[in-house]
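The complex appears here without one of its protein chains, the remainder shown in place.
Order as written gives the chain letters A, B and C; numbering starts at 1 within each chain.
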Amino acid sequence: MTKVAVLTSGGDSPGMNAAIRAVVRTGIYYGMEMFGIMRGYNGMLEDDIFPMNSRSVANIIQRGGTILKTARSKEFFTYEGRQKAVANLEKRGINGVVVIGGDGSFTGALKLSTEFNIPCIGLPGTIDKDLYGTDFTIGFDTAVNTAVEAIDKIRDTADAHDRLFIVEVMGRHAGYIALHSGISTGAENILIPEAETNIEEVIASLSEKEKRKKLVNLIVVAEGDEFGGANQIAKIVKERLPHLDTRVSILGHIQRGGSPSAMDRLIASRMGYHAIESLMEGRHNVMVGVLNNEIAYTPLEIAIREKQSISSDWLRIVKILAS
Amino acid sequence: MTKVAVLTSGGDSPGMNAAIRAVVRTGIYYGMEMFGIMRGYNGMLEDDIFPMNSRSVANIIQRGGTILKTARSKEFFTYEGRQKAVANLEKRGINGVVVIGGDGSFTGALKLSTEFNIPCIGLPGTIDKDLYGTDFTIGFDTAVNTAVEAIDKIRDTADAHDRLFIVEVMGRHAGYIALHSGISTGAENILIPEAETNIEEVIASLSEKEKRKKLVNLIVVAEGDEFGGANQIAKIVKERLPHLDTRVSILGHIQRGGSPSAMDRLIASRMGYHAIESLMEGRHNVMVGVLNNEIAYTPLEIAIREKQSISSDWLRIVKILAS
Amino acid sequence: MTKVAVLTSGGDSPGMNAAIRAVVRTGIYYGMEMFGIMRGYNGMLEDDIFPMNSRSVANIIQRGGTILKTARSKEFFTYEGRQKAVANLEKRGINGVVVIGGDGSFTGALKLSTEFNIPCIGLPGTIDKDLYGTDFTIGFDTAVNTAVEAIDKIRDTADAHDRLFIVEVMGRHAGYIALHSGISTGAENILIPEAETNIEEVIASLSEKEKRKKLVNLIVVAEGDEFGGANQIAKIVKERLPHLDTRVSILGHIQRGGSPSAMDRLIASRMGYHAIESLMEGRHNVMVGVLNNEIAYTPLEIAIREKQSISSDWLRIVKILAS
Partner (left out) sequence: MTKVAVLTSGGDSPGMNAAIRAVVRTGIYYGMEMFGIMRGYNGMLEDDIFPMNSRSVANIIQRGGTILKTARSKEFFTYEGRQKAVANLEKRGINGVVVIGGDGSFTGALKLSTEFNIPCIGLPGTIDKDLYGTDFTIGFDTAVNTAVEAIDKIRDTADAHDRLFIVEVMGRHAGYIALHSGISTGAENILIPEAETNIEEVIASLSEKEKRKKLVNLIVVAEGDEFGGANQIAKIVKERLPHLDTRVSILGHIQRGGSPSAMDRLIASRMGYHAIESLMEGRHNVMVGVLNNEIAYTPLEIAIREKQSISSDWLRIVKILAS
């Protein structure tokens, strides 16, 4: 009988529980013995591994966070650490691991498979949508909706006071949350790491709108924008346009939590199902993604190495719709 | 100068306002003169047409419903009616119409273009996602999320009482809302028009779960399921499994309203932008859709005639994950 | 050492978990031994009683439903049933019971105390807010907010189509949900069991608004209105005003579920705390309520017998604001 363990690793994202549920239930359906590993690779190292059945994952599809908890593990990045971890898998006869997380988590999975020949499957669980090989990552849609709801609230206040709000959303290396939430809230400017920020253009556009008495303004910035986030932008705007009533809001950790959106539950369920199918078909050491509505398998090393790029079409739409 | 009018027609769907905004702002960006038509083809007939500018569509991206209102029009289905409507366009020099709605609305647009040679563009605005030629329709994602939030609430009660709930969602001819909301809430059975409903199988699965003391059960039914909706199913279940505590909930009209989800705002913005681009490029009488993440143009007659089909993969996933 | 058990009974309501948490944690703080009873009086009868500690109630304050589940019990309404139930309490030395529920549940508690001398405390857990002796019941505020969010969505659609919507909310004997949700959504008419429904007046007011072209109309009806709920009202309106586009929406079970509002969590916490305080002070067989912001104790027999009345001031406000 095949024995498969599942873990969540790295930053948590909404929908991880739906993915765990799908992995466990599909495995059980196919007669596998299923295990959960607590706190990512830490639990593998510390032997915090336990059997899971259909009931273990009842009533979790709608919950944010992850019932398996998550963490980053320094020890696992040593060879000795991994040996210890693998011993804990082996003593239970676990011969497959599903890793739900981002590229850091997949690096661990790749080591497991190349050094110890343990079949691994990666599921893209990250709010940042910055993984190559998939159009969706588990948690992205929820994070965007959370940001949109927050910015809608901020706009009420901006509108009541004729203020400029500079809102910072998550995304250290990727601007997808900023792009999607900015378009969805009608932001006048969207600043992201993938496109050079021309601060003179931002100032000019604010200045021109001020002249037109279009006083409600909203700028959405990804935390990883090369200009340095909302506080930096605000500092410059206040110097250059001192009579604008400019405020900053940093949305922060609320973007990681919350009940997952329908989309995130759906793709998590679909990917979790295919993680097990993939193991059964002997397709190992790949990330399960969705490309053009079809399930797509990307070798873990490629998923880690390559990057997505943002279409310039979107940036053009931002500019035109904010006019 | 090009003059373009926009209208919403048929059942309203969340995101229609975001689409109107994108159409109007993109048109203005390209120097067009823009018009709004009230209450679908009725306003065209009754000359309820007014100029729109950038401010007309300010602060609407987040609103449910449609600022242009919507209706079905009997008179427009006569040739005389259409003549009268076209006269109202012509006296203003309107030489392009963007119609946001479903297949009934596109039929009107097709008549306008074939009989009177008025360039028309269709945008898929329907919560049912039953249009050929697009992976997304404006409003579908919001409707699914509304259904999911409602079913999550119902599950709290189902769980507290160990009840079976049969929840009916919208979808007269299409089971997409039922499919997506059912998977996302972990429904045990999902009954849709596109798949034959085997009531014996439903009874058997409930009966088997009852034996396993898995008492919380949820069935999601599309209103157009050939078995006749939630009340019909409940009647049979109550006869066959009389000691189950079976309840019905029909979600109804709440599924049409509400602030649009990020996804619906995004695709509405993108499609609205491309509606104008398409008119400018002389591509007429097509529906603007999104297929495999790319903008796709489907001739209106094909969008009306053809149907989407539901992948059997999904139905398999439902069965396995509910186990 | 005092041993106290807690149960939830009757229809579930959001905030019951917050109340359970407060009862258990306060009891533990004071050195009591705490127990949970499953499925209301059924669990007492069937000996489904288990010890609870601080961890048993961790991370439940935000959850809808009730972790102790709830039910109605026929057997408990016989003397023999109650004897059996009390035996199960006595063999554990349980000498106090906190019952969270409505008047049916309090009737059981009263029997326990009068027949078997078991100190009982009632906490008002019902979405209907129909209990005497308290300004708030656990779950009411959440139910009203759920109804309001649903009606806001329906209004989007009503507005887009110029329709009349007749929305039915819960409340078999009490019109509070209808009253509060109706005022909060700007309903033109609110029909409740506590006030005679003058259907001629309703028709006249709709007819007058139709003449003024105020086409968006909303009527909120309590299910227990003497005129017979939304479908009955709609039937009459359709006969009398056939050219109005009249629709019905019955909100149903969604009103019972969902994460409790801040207010419900707060009063549940406060009442749970005072339930234990009250037991400690030897004040038994009372319902803990909040009157004029102060904790108030009402003997169970009075809480069951007396009824709240709705101030006519509110009905006047409804009429004026809908004009």
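What we mean here is this: contacts are C-beta pairs under 8 Å (C-beta built on N, C-alpha and C of every residue); 3 or more make two chains touch, one makes a residue touch a chain.
Not measured: the values here are computed from a predicted model.
Note that the absent chain touches A, C when the full complex is taken as a whole. Across the entire complex, the residue among A:E90, A:D156, A:E196 or A:E281 in touch with the chain not shown is A:D156.
Within the set A:T70, A:N88 or A:S261, the residue that contacts the chain not displayed is A:T70. When the missing chain is restored to the complex, the residue among C:S261, C:S278 or C:T298 that touches it is C:S261. Within the complete assembly, C:Q62 is the residue of C:Q62, C:N117, C:N231 or C:S312 that touches the hidden chain.
Where chain C meets the chain that is not shown, the touching residues are 18, 21-22, 25-26, 28-29, 54, 59, 61-62, 135, 141, 144-145, 147-148, 152, 155, 159, 180-181, 183-186, 216, 259, 261-263, 265-266, 269-270, 273, 292-293, 317, 320-321, 323.
Residues of chain A in touch with the missing chain: 8, 12, 14, 16, 39, 63-66, 69-71, 146, 150, 152-157, 159-162, 165, 247, 249-254, 256-258.
Just so we're on the same page, only the chains that are shown with their structure count from here on.
Common neighbours of chain B and chain C: there are none. Of all residue numbers used at the contact between chain A and chain B, over half are used by both chains, marking a mostly same-residue interface. The chain with its CA mean position farthest from that of chain C is A.
A turn of 180° superposes the CA atoms of chain A on those of chain C, with the angle given to the nearest 5.
Taking each chain's centre as the mean of its C-alpha atoms, chain A lies 39 Å from chain C. Centres computed as Cα averages put chain A at a distance of 28 Å from chain B. Counting partners per residue, chain B has 152, 155, 159 as the residues that reach two or more other chains.
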